[in-house]
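Every protein chain except one is present and positioned as in the full complex.
Let's turn to subunit A:
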Amino acid sequence: MIRQENCKIVSNKQIAKNIFEMVLVGELSAEMKQAGQFVHVKVADGFDPLLRRPISIASINEGSFTIVYRRQGKGTSLLAGKSTGMTVDVLGPLGNGFPVDEAKPGQTAILVGGGVGVPPMYELAKQLARKGANVMTIIGFQSAHDVFYEKELAEFGEVYVATVDGSYGKKGFVTDVLDGLALEADFVFACGPTPMLRAIENRNDARKTYLSLEERMGCGIGACFACVCHTKEDPQGYTYKKVCSDGPVFQAGEVVI
């Protein structure tokens, strides 16, 4: 069930260049089930910024949860400035996450995260590993300063890192890593920039591929129709999916990205 709660900040620290990890205590963590769901955070009490910010859930724990966000504009800068003990107005959990239940013990899942698309991969890796699936993660960043969660993800399987400038890991994109590995997988789960998701969708690396989309949102619950996308079967027509409430995770080929 969706709840609105003033969650207490347990910690809020920088973990890479402009990347912050915030741990929040809240009863709504009990409602969080799927990796890939998100919360809608009110970053300021006043009118500016007015709207909430959709932020993916990086980790679900007993009584608490972790979000990871990039300090980019006014809203996320305000969030980055908050300290332990303060509270944040959180609405969630929202959306439908990755279908972890589809993975069977012994099956292989490749997790692909790009930039601020990496955080949901942590909870996903945790849940898949708990199910007995073999997890391999490929994460991509601009440069060495941007890399985070490599060690954390390594708890659940092999991790490969790509940086665009080659300052850490393999030079290039996550798809360059995939090219080099030539893997056979049961699942690919991906979250990151749209060009990365398109590239993943155009590959056939697995039996099933699921992609987590990002779009500017108004309400986050499906009422405002700000984040709609066309379906692949009806790319110019009237059938649609809402990224916030039908997604953000869709199977590859389901919607136009």
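As a convention for this text, a residue touches a chain if its C-beta (ideal position, glycine included) is under 8 Å from a C-beta of that chain, and two chains touch if they have at least 3 such contacts; residues count from 1.
By definition in this document, contacts and distances are computed from a predicted model.
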{"item": "Per UniProt record, name of the chain withheld from view [\"Dihydroorotate dehydrogenase\", \"Heterodisulfide reductase\", \"Binding-protein-dependent transport systems inner membrane component\" or \"Polyphosphate polymerase domain-containing protein\"]", "value": "\"Dihydroorotate dehydrogenase\""}
{"item": "Contact with the hidden chain (one of A:15, A:86, A:154 or A:223)", "value": "A:223"}
{"item": "Residue of A:2, A:30, A:78 or A:144 touching the missing chain in the full complex", "value": "A:2"}
{"item": "Residues belonging to subunit A that touch the chain removed from view", "value": "1-2, 4, 42, 47-52, 91, 215-230, 237-238, 240, 245"}
